[in-house]
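One structure coming up, written as structure tokens, with questions to follow.
Missing here: one protein chain of the complex. Every other protein chain is in place.
Coming up: subunit A.
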Amino acid sequence: MYPYVTGTSVVALKYKDGILMAADMGGSYGSTLRYKSVERMKPIGKHSLLGASGEISDFQEILRYLDELILYDNMWDDGNSLGPKEVHNYLTRVMYNRRNKFNPLWNSLVLGGVKNGQKYLGTVSMIGVNFEDNHVATGFGNHLARPILRQEWHENLSFENGVRLLEKCMRVLLYRDRSAVNKLQIAKITEDGVTISQPYSLKTYWEFSAFENPAQGAIGSW
């Protein structure tokens, strides 16, 4: 079992009014950056936002499971609704059960949301490992973005500062992750609902002197 079309890191953090999440729009086919308009973050029900890295077709399958889940939840037509905590745990069960059958959904998921003023941010891996935290990331994001967030995240970030922090993480990923593409979306979820930004690009800087004459330090072959 191996993935074919994959998305790379998702990064998310809690801020004052809810959750901010960022993911680029790339769908890689092995080492080819084949698809460049893949939406890897989607709203779930009224209270949650799901971001995924890994196999895109498995992400679409998960969206179908969740669609059915939310549909049945709505069909009760009572005052209750599934919040981010419930959706996260449901996904954990799904991922873990698939792993036990040796037929995993090849994704790392980030689930964020707000319900009744309570902010929630969690992650589930393809083997069913799940946890909640103030900031989470998948794939390369764990290695490159989390250290930045550990230093610079704090409670009650404003929206602008949260976005700035996420962009800083995404820029590092853009420089250093081979599967990253320079077209990303940032999503926010608050008590009022989900907003996913239009795709945009980060400014990058390549005028470092080492790039000007890359062969400078390589006199001779050995």
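Operating definition for what follows: a residue touches a chain if its C-beta (ideal position, glycine included) is under 8 Å from a C-beta of that chain, and two chains touch if they have at least 3 such contacts; residues count from 1.
Please note the rule applied: contacts and distances are computed from a predicted model.
**Q** Consult the UniProt record of the chain that does not appear here and report its protein name from "GATB amidotransferase", "Proteasome subunit alpha type", "Cell cycle control protein" or "MAK16 protein".
**A** Not shown, but named in UniProt as "Proteasome subunit alpha type".
**Q** Using the touch definition up top, pick the residue from A:12, A:82, A:148 or A:165 that touches the left-out chain.
**A** Touches the omitted chain: A:82.
**Q** For subunit A, which residues reach the chain that was dropped from this view?
**A** So the residues of subunit A touching the missing chain come out as 76, 78-80, 82-83, 85-86, 89-90, 93, 116.
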